[in-house]
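Every protein chain of the complex appears in place save one, which is left out.
Per-chain numbering from 1; labels A and B assigned in written order.
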Amino acid sequence: MSAPLLELDRLAVRLPVHGELSTVIHDASFEIAAGEALGLVGESGSGKSMTARAIMRLLPPRAEISGSVSYLGQSVPGFSRSALRDFRATQIAMIYQDPRAHINPVRTNGDFLLEAMLAQGVRPAAARERAVGLLAQVGIADGGRRLRQYPHQMSGGQLQRIMIAAALVTSPRLLLADEPTTALDVTTQAEVMAILGDLRVERGLALLFITHDLDLAAAVTDRMAVMYAGMIVEIGSSQTIHQDALHPYTVGLLRSRPKIGSRARIWVIPGRPVSAFEAGPGCVFAARCPYATGRCRTERPGLREVERQLVACHRAEELKGSVSFSAEAAISD
Amino acid sequence: MISQQHHQLGPADPAGPPILQVRGLRKVFKIRSEGSRRTENLVAVDGVSFDLPPSGSLGIVGESGSGKTTVARIIAGLEQPSAGTVLVGGSPLARRRRRRRRRVQMVFQDPYSSLDPRQTILAGLDEVLRLHTKSGKSGRRARALELLHQVGLDERHENLRPRSLSGGQRQRVAIARALACGPEVLILDEAVSALDVSVQGQVLNLLAELRTQIQVAYLFVSHDLAVVQQVTDDTIVMHRGRVVEAGPTDAILTSPADDYTRRLLAAVPRPGWKPSRRADGG
Partner (left out) sequence: MSLASVNLVTVEPASGRRRTRLDPALAGIGAVLVLLVLAAVLAPLIAPYSPDQGNILIANAPPSPAHLLGTDAVGRDIVSRLIYGARLSLLGPALIIALATTAGVTLAISAVWIGGWYDVVVSRVLDLLFAIPGLLVAIIAVAVLGTGLIAPVLALSLAYTPYIARVLRSVALRERRLAYIESVQLAGFSGWAICLRHLLPNVMPLIRAQATLAFGAALVDLAAISYLGLGVQPPTPEWGIMVSDGQASLLNGYPLESISAGFLIVVVVVLVNLLGDRFAIRAEEAG
């Protein structure tokens, strides 16, 4: 396998929470090869968005990080100011859940799309032509007209396409997509995912796809990492995880989503998702896990290889295939 | 035209006449288009009719702009229809307050705005019980605790304010508050959509459980087909203000008749899924 495009090694992030520095990400390690799609899946507070911010070096000023983030072998935290600017401008791009919050409402789509190109000294006519071409790639046919319109004249799905087009302007090699379809209708989500899929093929674009939706991640990514309370609890081939998850949290999460065509009562993971700083000293999932033992509560398991997956569970082998949760309705978070 | 006819849903009237009858519902919003003084008519809901049997459960499925939430709000009495009728227990939804209104209650999507931030859980329930029952203080507290137990909460929560509760707990309280009115129809408008997946499952199971315990009919409004399947017997699919398909939920999900329903189902992610791309949609 060739050298990875992006590699995280024991990345830990500490942030001020209520005035004290608290860990929000524990020792996250993963890599993304050129052209590969990695899913980062988790519920609220899991630290999935924070991981993306750490990669982009967009953490708040008082954040402390340890471990390493390297892009093509170079340390991202070690980048000089100009190298960082260059990294963000040409190598990596990000799209978000709420495009409206990331686009200036009083400027036209054209102003937004052309800005980066004009800053690089591209002539306006050429920049416009390129922008119309990019819009066509993301499924917007009448690009010329759209460039003159304002963000509020666009639907959410159209605006997300424009954000994707803007992300492509600098021909990045890695796209960080943070819940890009969560606010969209399912049919629109399907179209946006199709566009992202095509772009990966056409441009060899690598994708870090952040989502709360395990089914969606399993469908559109090659590998996925499941995060809980700031920790990656399982990582491996998306298909394998979707079929034969090893970590009790992953199994529970998969089975707590109703499946079309089955009316069986869904399983319920007791309690609510916690943040990293609320987790105890042992396994971050111990408080909600029906299989937790004394060891689970005191000794935090690290990721280890079990059946070609990496899983952070002391009991992964013995529990394999037998994890189940109650379908009790009264269980409250 | 399918949306013009009246859909007979559910088993053939085992429980008597429908608790909710909706006929020819239409809602037109006047919107002022940009830069002009003319108002345009936006038809949000057009010719929607359906029945909901007592203790039945009907799903309204659709994407944004389908008119599903407008239908729910009209039935709740939060919007006035431009045309059509809503009969609750055979009589029209009058403007008269209290007795009429309490028969239809609603749980909203956003758990963070659906409870008064200044009111403790018990105070919120007590307020409703004081309006609708004649019980004394201790009787009301007993009833409030019973409601809390029904939604999976208990004494530990009664003196908390919403800010100390998680999203899932807040939706449970919202459900308890709605039930405190003793409604015959409970409208759940995307009531689990904003919750984390693991918590969503808990609330779905709770809703399924509640139906077996108390006499209440659900009108379950959602964009999420898999979720609708968990709690409904029948479903209507709405698209651009109209009903495009109606029938038993299982039949719609397994053998959809309408093109739009098929497209909705095809868009649900699953392993091996190949998302499809239309020309210039969205």
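One rule holds in what follows: contacts are C-beta pairs under 8 Å (C-beta built on N, C-alpha and C of every residue); 3 or more make two chains touch, one makes a residue touch a chain.
These numbers come from a predicted model, not from an experiment.
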Touch with the omitted chain, as defined above, among B:I60, B:V128 or B:L253: B:V128
Contact set of chain B toward the excluded chain (per top definition): 76-78, 97-99, 101-102, 104-110, 113-119, 127-128, 131-132, 159-161, 163-164, 174, 177-178, 180-181
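Criterion: only the chains that are shown with their structure count from here on.
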Chain A residues touching chain B - in the complex, by the definition given at the top: 43-44, 139-142, 155-158, 161, 184-195, 197-198, 212-216, 218-220, 238-239, 242-243, 252-253, 256-261, 263, 265-270, 272-273, 327-333
Touching residues (chain side chain B, partner chain A) in the complex: 63-64, 152-153, 166-169, 172, 196-202, 204-206, 208-210, 223, 225-227, 229-230, 250, 253-254, 263-282
